[in-house]
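Left out: one protein chain. Kept in place: all the others.
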Amino acid sequence: MSFLSSASNFFTSKLDDALGWARKYSIFQYPFVTACCGMEYMSTAAGHYDVDRFGAGFPRFSPRQSDVLFVVGTINHKMAPVLRTVYDQMCEPKWVVAFGVCTCTGGFYDNYATVMGIDTIIPVDIYIPGCPPRPENVLDGLMKLQDKIQKGEQSRTLYDPRTKTGRPAHLLEGYSIQQHIREREALS
Amino acid sequence: MLLNVGPSHPAMHGVIRLIMELEGEKIHNVEVEIGYLHRAFEKMCETVTYTQCFPYTDRLNYVSPLINNVGFAMTVEKLLGIDIPERAKYIRVLMSEISRVTDHLTCIGASAMELGAMSAFLYMIKAREFLYELVEEITGARLTISYVRIGGVKADLTAGFADRAFQKIADVRKVLIETDELLTHNRIFFDRMKGTGKISAQDAVSHGITGPFLRGSGVAYDVRKANPYLIYDRLDFEVPTGTDGDNLDRYFVRMAEMEQSLRMIEQCLQQIPDGPIAGDLTGEVITAAHMVDSAKMGETEGLLQDQVDLDPTLQGSTRKYSQGINTDRKDVALPPKEETYGNIEGLMNHFKLVMYGHGIHPPVGEAYVPVEGANGELGFYIVSDGRDHPWRVRVHPPCFPIMSALPKLLAGDMMADLIPTFGSVNMIAGELDR
Partner (left out) sequence: MTPLQRVQEKFQSQIVETHAFRGDETVVVRPGALREIAKFLKEDPQMDFNYLMDLTAVDYLFFAGGRIQKEPRFEVVYHFYSLTHNHRLRVKVPVDEKDPQVDTLTDLWASANWYEREVWDMYGIRFKGHPNLKRILMYEEFKGHALRKDYPFNKRQPLIGPVY
């Protein structure tokens, strides 16, 4: 759970709290915006429902410089390798927010093109449902993310839709399209 | 040198991949790769009923969702051959124009932000919030509203809407004046937008481009003037055009169009016919539960005149409002709640429209209806096979031909000119990839 966990050392546990406090109030987000949720993301970031007062107002448009990946909008199978690449390029510690129901579970796009939930390809920390979620929802999710950052927790599991359980994240390299076709034919 | 402006990029417009061939800073050729937001709209529409298609159409051009809804509804109504009441037409036009203003605000705000003018972006999003409040008051949601129904709209305007709308329009006009002061005479903005992203009128027509993009090149084609639909022939508005076909002209066209849309909203609110039917309804006002219970017990005296008092979120489904905003064809529009709860014919009517396998059955045939979307001519082509699911729904996306003309727009320009050009294209990925 915590990075330096030794309960007897008073100084270390205070350091954890200080680190968590510093991290949660200076979130550099990477807004991976694809679809309609992007409009609500813009509304949340702008003046009316200001996200800057939470310290998260400065998007870093490079994955190397950011620590929270906001996946905003539907991810389809053409975009999924790009998302995985961006996630892999981020440095530790990193968190992922699934913004909008299309990223949480796929939404109502149950078809050949859509990834039914990005937690099948990257581990997700906070799920913000809604189509699109109201800015108040987003800010609520952001505050829950801040609690998580304070405690130093990170998600490390992917969701396996066949067994409907979490499984440890493995780097999806070496997973080829030929294997997919074989697997799919075996299933059907 | 090949430079890849990848699918995930800072421009807030949507996901697209541009592979640019550069020589120093000059762009030789651009290859455009789309499809990163393909959500199979057309395939999903074939699996659901006509009324269930509306949420899918919302998410096509998600900055102006009402225009998509209206286009789809008009195409199905053309297939069915029905007409809708006057008040519903005025409400549809009113909401379409509000959507058009939100689209142009988002486009100009985002492209200004990409050029570095953060304040302009914040002002325009603030103005957009004012309009979202108006939309939320009537439809219940800010962005993806599913408000229009086949044969009318879902709910009537709220009481006192006109005053609030006039107030908000005045606020939006103030924001437009502020933004105009910030951007139009700004040396940097002017220099970056002038002369970049030029396209001639012949090229634009050959590529099939419509909308503000075409009007920036001087061709005054607007579907609202060429084939007036709903009540656009009764409204007084102009169609602004540019001369050069570069980014600055398109910016001016969009700013002028916003002003024209605000004028149209004001005219609609002044001309709209009265809604709720007064005078005819003489019965007492009772709650829905009371009506259902008395009908079950057989105490049906006076039930045909009684009015039902429902939750305000279901406004539009009682007899007082329903006849003003829904067509009176029983096989298309849901009956008012007094009919549904009060007598068996109304209940059967409701079931026949809602149950699986039943529903709206247009005759076998096809129809194409063009509507003026915020980016150009938004056309819906629907093929019906006589059953309750559409056989084929095709959307003609207005930004698809514009994106195919992007190599021509960018050839010869500098790499930094990509940003204002791409901003003025107003590519909405939901519409482009469907």
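The letters A and B name the chains in turn, as written, and every chain counts its residues from 1.
In this text, a contact is a pair of C-beta atoms (placed from the backbone, for glycine too) under 8 Å apart; a residue touches a chain by one contact, two chains touch by 3 or more.
Every value quoted in this text rests on a predicted model; they were computed, and no experiment measured them.
Checked against the full complex, the one of B:56, B:90, B:189 or B:221 touching the unshown chain is B:221.
From the set B:35, B:218 or B:283, the residue in touch with the chain omitted from the display is B:35, counting the whole complex. Listed by residue number, the positions of subunit A touching the unshown chain are 77-78, 80-81, 84, 110-113, 115-116, 120-121, 160-162, 172, 175, 177, 180-181, 183-184, 187. Take subunit B: the residues that touch the chain left off the picture are 34-35, 38, 40, 42-44, 46-47, 78-79, 81, 203, 205-208, 210, 219, 221, 226-227, 364-368, 370, 377, 379, 381, 383, 385-387, 391-392, 394, 396, 400-401, 403-405, 433-434.
Convention: only the chains that are shown with their structure count from here on.
Computed from the mean C-alpha positions, the centre of subunit A lies at a distance of 31 Å from the centre of subunit B.
Chain contact summary for the complex, subunit B toward subunit A: residues 6-10, 12, 14-15, 35-40, 43-44, 55-56, 59, 62-63, 106, 110, 121-122, 125-126, 128-129, 132, 142-144, 429-430. Those residues of subunit A that touch subunit B in the complex are listed here as 32-36, 38-40, 42-43, 46-48, 59, 61, 73-74, 76, 78-79, 82-83, 86, 108-109, 111-114, 131-132, 134.
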